[in-house]
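With one protein chain removed, the remaining protein chains of the complex are shown where they sit.
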Amino acid sequence: MRRLSLYVKLQQLEEITLLRDILLIYGLFAIYYVMSVNVIYFSVLALSFKNIWTVYRRSVFSKFNTLAGSDLVPSVSLLVPAYNEEVTIIENVRCLMTLNYPNYEVIVINDGSSDDTLEVLTTEFNLTKLTNPEMRNSIDCTAVTGVFYNPEFPNLYVIDKGNGGKADSLNAGINLSHYPLISSIDADSLLEKDALIRMARQYMENPEETVAIGGDVRIANGCLIENGQVKDFSLPNKMWPMFQAIEYLKAFLGGRIGWSSINGLIIVSGAFGLFRKDYVIAVGGYRGGYPGEDMNIIIKLHRYMLENKLKYRIAFCPEAVCWTQAPESYRILASQRQRWGRGNLKNMIENYDMAFNPKYKVMGLMTMPYNIIFEALNPYFKITGLIALVGYVMLDMTQWKILLVFGLINFLSGYLFSIGALILEEIAFKRFIKISDLWKMLFYGAAKFFGYSQLGTLWRIQGHIQFLRNNNSWGAMTRQSWKEKSDTAKSA
Amino acid sequence: MFSHVTVAIYFVYVCLGLIGLGIALLFYMKLKHLSTLKKTEYYQRKHQDYFKYLQTQLYEDQELPLPPGKLVPLEKRIIQDKLMEWIEQFKGEVRTRVIELCYKAGFVDDEMEKLDSLYFSRRVEASYRLGMMRATEATPRLLDMLRKQRYSPVTTIIGRAVSKTADQESQLMEMLGYMLKHGKSIHNLAADVLLETRLDSSKILLQLLDHENPDFVKVALVAMWGQAVPEVIPALNRLSVDADEQDVRAEAVKLYLSSNPVLRDDTIKQLMSDSNWEVRAAVAKSLGNMHAAGSIPLLRRAMQDENWWVRNNSAESLAQLGETGFELLCETAQRGSGLERETALFHIEKVMSEGSDHRALDQMVTFNKKRLIYDRYFGVIETSKPVRKVAAVGGDYSA
């Protein structure tokens, strides 16, 4: 009996050792995973650093005053989809109509709002319904019920149509637009006066190959805004917007400048981007039904250009700034992030064939694999890695250090990246004037890793779960409208 | 196993070190920037009187006085910035006087020295500032920089500087050559850069039109929009017939037509059946302005064109061509089909909704005549009753 029990014990011990080894190996794998994610982050950051000087020179040593009043600049149609925006739409349209740009039109698309969005617009600008407006049906979209216009404001059109989602509204806008370039702008965002001309200048530097340009999106919470002008710049006072401000800075300055320099940009923010209309039409316009239409259009453009072996670039213009209201409450932020998670997963699944396919060059060999392995699947690797290491330490308490190392790697590398982004900001833009702002940034940059990051992971997973559930009822899937957003959720 | 953890620990150390460095750098940059801002404000206040005085003296005959006292580099830069702002805003005698002041204060020499700097950013900055100060003697150096520069936003910065400083046409030509040699189609940007010159641009444009390099011709064509230069019309006429490149010819035709030339009927016919839609659209548009009633059948046919712009311009021209044209438009709206019908309807409604300015008698007469025709076709209008809306037929990918 004794022998037997000893044998069992030994066997148990062996099993435990085996389990421990497996856990450790997986845990180490997770550590390496995190380190490689960070190595990639830092390579992109290094590219951003290399390119920030060009950005700096372009924004400081060249003026756009001659361009801003010249016929030589291509005309642009600004497309502003609006769903239940009656409170803010007037101010936003007014602001959009005072851009420093020679030739452009503003097309507001009322996406079947249930409030008085259309009425406040027609009253304010004294618009009347055009009989027989000419819509070019280049792209399918929900039926347009009317186009409103007033010759007194020659550059403003308002389209009224049934609810069909943001993508659908943009398509309707494209059908009415008269100019070769289109720019999508969120109805809750505020463009700096020079944002569009800066972007157009970048476009003019290589008009044939440029198919899209993204702008820099910043958080307006906390800033003093007057007459469509950011008068006094300061950081948000509240916690949630503050975390987002750092996130945006990291993503736009640290990430997108680098990715765009190797033409591997996967997204142009829906809040502010410039596109060549002919190519957008060529890829069939925006895709409705799911969120993430801004990423989707860029992936489609990459695919189209690469499959047709056309030389192209998708650029990023960090000096063209768009200010947006960040969600201030937990609930709205969570729903925004879940939506992003859902859209992101959908885009990855739809386009998985591009990953690791040398035909798609940078897009296929770097951007897509990166986004699938290191972005979409990131939460799973991190969480399982953490569980494995916790299990391992539970079995052998003497190894607690390894947990600490795992935690530190996550925290320090992320923090380093934040600091890198702050330095980029300081080199090229210097928008934060106060030294207290710097302290605040540094503090929140660190605090982000104790709670906020974990929430981010959670939201992403929730988004994925939502996606999979919707997926079951694919056929019954209704168009994803902005309904979620109707609770004043402001998306970026 | 432990070696793996060691790697991870090293990684942690490296991160820690870099974070420390980064934070130190950030504070250094921030503090430096703040102190520069403070000093700038101080110096701006200090020299406020001098600036005010200069502005009262800009028109007198005596030389403008130099800034008083010995200046630190930042002060110099602030004064220079102010002067450069004036140079950019003014034309004529006043500008020349400010430029002279820049020379006298030694700003031009300072920047010339910086052209030899080891730092690329400094050299670019110097070229930008030399351009602003219209420093003629810098042109050869700038051209040299431009020649060696690989294509980037800096190309435009230097190109602009050359255009501003150049005092010979040949330098501008050289500049254009360097900007365009990278094979990017930056004609609009190049035209904008070229028009910064102080030299007589119409003479240069004329030269460019005759150039063997089609890129130069394109730059000239886009630069000529809005510039009425009668001497170039013959060259345009030649280009609109002979040019090999599609877009060169289209641009030339558009420009040529914008000068309102007298066209022969067969020329019109030929142009209206051109393979390039831009040409057809331009001709359709100009036919309305020429009030050539003989072109109505051509416009009627063009309403069926596959391109939206051609259809649109034809309809617009028809609406301009008196009662006959308008009646034809109504007829098309009633009997025609598909796209041409839609275009016609749109323009009819446009004419009707615009109404007439009742202060001008002749306008009122024309409008009422059109209204009569409208009523005959669509019934009486009461406060812009909409014409039955027609659903679009098929897709149109032409615009």
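Each chain gets a letter, A and B, in the order it is written, and its residues are counted from 1.
Here is the rule we go by: a residue touches a chain if its C-beta (ideal position, glycine included) is under 8 Å from a C-beta of that chain, and two chains touch if they have at least 3 such contacts.
Definition applied: contacts and distances are computed from a predicted model.
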item: Which of "NADH-quinone oxidoreductase subunit N", "CheY-like chemotaxis protein", "Sulfurtransferase complex subunit TusD" or "ABC transporter substrate-binding protein" matches, in UniProt, the chain that is not displayed; value: "CheY-like chemotaxis protein"
item: Chains shown that the absent chain touches, full complex; value: A, B
item: From B:88, B:247 or B:331, residue that would touch the chain that is not displayed; value: B:88
item: Residue in contact with the excluded chain [from A:20, A:94 or A:129]; value: A:94
item: Contacts of subunit B with the absent chain, listed as residue ranges; value: 51-52, 55-56, 58-59, 82, 85-86, 88-95, 225-226
item: Contact set of subunit A toward the excluded chain (per top definition); value: 65-66, 68-71, 94, 97-98, 100, 102-103, 152-155, 193, 227-229
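By our rule, only the chains that are shown with their structure count from here on.
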item: Whole-Å gap separating subunit A and subunit B, where each centre is the average of the chain's CA atoms; value: 31
item: Subunit A residues within the subunit B interface of the complex; value: 24, 28, 31-32, 35, 53-54, 56-58, 60-63, 65-67, 70-74, 128-138, 151, 178, 201-202, 204-209, 281, 401-402, 405-406, 408-409, 412-413, 415-416, 419-420, 422-423, 426-427, 430, 433, 435, 438, 442
item: Subunit B residues within the subunit A interface of the complex; value: 1, 4-5, 7-9, 11-12, 15-16, 18-19, 22-23, 25-27, 29-31, 33-34, 37, 88, 121, 124-125, 128, 152-154, 156-157, 160, 184-186, 188-189, 191-192, 195-196, 222-223, 225-226, 308, 312, 342-343, 345-346, 348-349, 353-354, 384, 386-387, 389-390, 392, 394-399
